[in-house]
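Below you'll find the structure I mean.
Of the protein chains in this complex, all but one are displayed in their positions.
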Amino acid sequence: MKYAKSDTYQKGLALLNHLHGEEAGQQLLDNLQDVCPDFVDMTVEWAIQGIMARPGLDLLTRKYLLIASCTTLGHAVPQLKAHIASALKLGATKQQIVEVILQMTFYAVGAAVSNSLAHAKEVFENHKQ
Amino acid sequence: MKYAKSDTYQKGLALLNHLHGEEAGQQLLDNLQDVCPDFVDMTVEWAIQGIMARPGLDLLTRKYLLIASCTTLGHAVPQLKAHIASALKLGATKQQIVEVILQMTFYAVGAAVSNSLAHAKEVFENHKQ
Amino acid sequence: MKYAKSDTYQKGLALLNHLHGEEAGQQLLDNLQDVCPDFVDMTVEWAIQGIMARPGLDLLTRKYLLIASCTTLGHAVPQLKAHIASALKLGATKQQIVEVILQMTFYAVGAAVSNSLAHAKEVFENHKQ
Amino acid sequence: MKYAKSDTYQKGLALLNHLHGEEAGQQLLDNLQDVCPDFVDMTVEWAIQGIMARPGLDLLTRKYLLIASCTTLGHAVPQLKAHIASALKLGATKQQIVEVILQMTFYAVGAAVSNSLAHAKEVFENHKQ
Amino acid sequence: MKYAKSDTYQKGLALLNHLHGEEAGQQLLDNLQDVCPDFVDMTVEWAIQGIMARPGLDLLTRKYLLIASCTTLGHAVPQLKAHIASALKLGATKQQIVEVILQMTFYAVGAAVSNSLAHAKEVFENHKQ
Partner (left out) sequence: MKYAKSDTYQKGLALLNHLHGEEAGQQLLDNLQDVCPDFVDMTVEWAIQGIMARPGLDLLTRKYLLIASCTTLGHAVPQLKAHIASALKLGATKQQIVEVILQMTFYAVGAAVSNSLAHAKEVFENHKQ
């Protein structure tokens, strides 16, 4: 019943697909659709269309900031991997993504930098470049 | 006795001064000089010259990543304020810095986004632009 | 210019005033109005009207959950104090609030439980009951 | 040799069984029995009988607070799942548990809310209701 | 009315006084006595007599572990300072305490190591050695 969604939702969905690709974008939504459909709407309307779509910073810089934040958190592994894949899709090189994670040294804990680099390696291996 | 420091230290010190200004840079070093001089050297040689000075990302993008990380951490207040002041010095507008912090919504906890905006406000008020 | 705000905002603002009182509610909004007015709108439309106003749990239980979360975070002190004051306004007894914080023992770190109890004590002292 | 345990332990064990069921309760204890039997005793005597059994808040509200805390922590996955299962056992509906997790939006990081909803989904699927 | 306290409490109180000195120990207890007397009892009976008094590691090593933990947490400032003062009382040198904090580099975030060294400096300045 996505056709009854708000205009904000429709725009957010288009941006989500641009950021992650239609297949991965749809998967992100489907995952929680049955357990909490309102959270899916909030993700699309608030986090994507409300925050990511704002002017003032380009999309790739915003993705870098999210990779930095997920590296700092240490436990947001599925999100970290989704943002790394998205950054590649937006045109980042592997080396730039590694550099973003490495910049977290002394800010994130070392274990989180190390584990995030290992997660990046996994995403890179699944990504044809 | 800074003249006996390594070449890496000298380069790091120059970059620190470029990033924060000589007065604020010197203050950052002086603060811990007596309690742990080795930590001051590590900061300059490792965090500044070893990480910040790396190629692959420009300095302002690196500063944005650090603001994102400090916002995510929530308790790194002196560091957050120093990086915001440094980003202004490097040419960021207040609106861009606000946008970096706002991008942390849903990644940092809301309380940390809110408190970081309040800290940014304080730095902005002390900054002639 | 609050009169031009959305209906969602108006409803959220009324709930905010109900939760915190008009004076404290207005202060929460004014604090970040100049540095990031969009964050103020998001707080009212998303966090208050989008989350707090949902059916399924009563307002005081929701407040208890936020006190539990802030105690767990350890660094969200202004938010913790605002939620404790709001819980009192909603009819919670001091003992119930202490019990909520004490329940965090073994979940939050002990230092955060201890510091949160000290923050509760401060709020209680400023509160006529 | 549970028969030589203190009266506090016996009461805590009965409450643990009430909260999680005898099988899951026993499993929680058995898991660490050989590596650190004193930690098992502390769990039963302190966390269960010393905290959970206190008057002033009902057991289900206490469980909600623990779900809120585990969602905020982000990395306490086995504990989150055990508390969700226990809340169901105590009579909570799936929708109430989802609502408790959703209330953490803007308090826990978004990634933790999202991951916690996914963990709830798993627990719900294993639970006959 | 401390004379009616349990034997475990009495032993814990004696250890607390040994660790922090009678004046500072009493202050730690008095601080939360009115807002949550049960938390004070739990601190003495569980954290001090139940954990600190255990055999297997000497008291100073235990204090070092608590300084490491508080440095890792980043927001447990009153506790960090109390443990640093206690370690000095138990015979640690300032340099050993600095070394404990410095060892957290790459484990705690850099900001927390830096801020913890600044807190140590404050404790050292108030301490006659």
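Per-chain residue numbering starts at 1, and chain names A, B, C, D and E are given in the order in which the chains are listed.
Just so we're on the same page, a contact is a pair of C-beta atoms (placed from the backbone, for glycine too) under 8 Å apart; a residue touches a chain by one contact, two chains touch by 3 or more.
As the structure is a prediction and not an experimental result, all values here were calculated from the model.
For chain C, the list of residues touching the undisplayed chain reads 72, 105-111.
The missing chain lies against chain E, touching residues 46-47, 51-52, 54, 56-57, 61-62, 64-66, 68-73, 76, 95-96, 99-100, 102-108. In the full complex, chain D makes contact with the omitted chain through residues 31-32, 34-36, 38-39, 42-43, 47, 70, 73-76, 78-79.
The rule is simple: only the chains that are shown with their structure count from here on.
Note on chain placement: the centre of chain B and the centre of chain C lie 31 Å apart, centres being C-alpha means.
Centre-to-centre separation of chain A and chain E, using mean CA positions: 41 Å.
Separating the CA-averaged centres of chain D and chain E is a span of 29 Å. Multi-chain contact residues of chain B, defined as those touching 2 or more other chains: 47, 70, 72-76, 102, 105-111.
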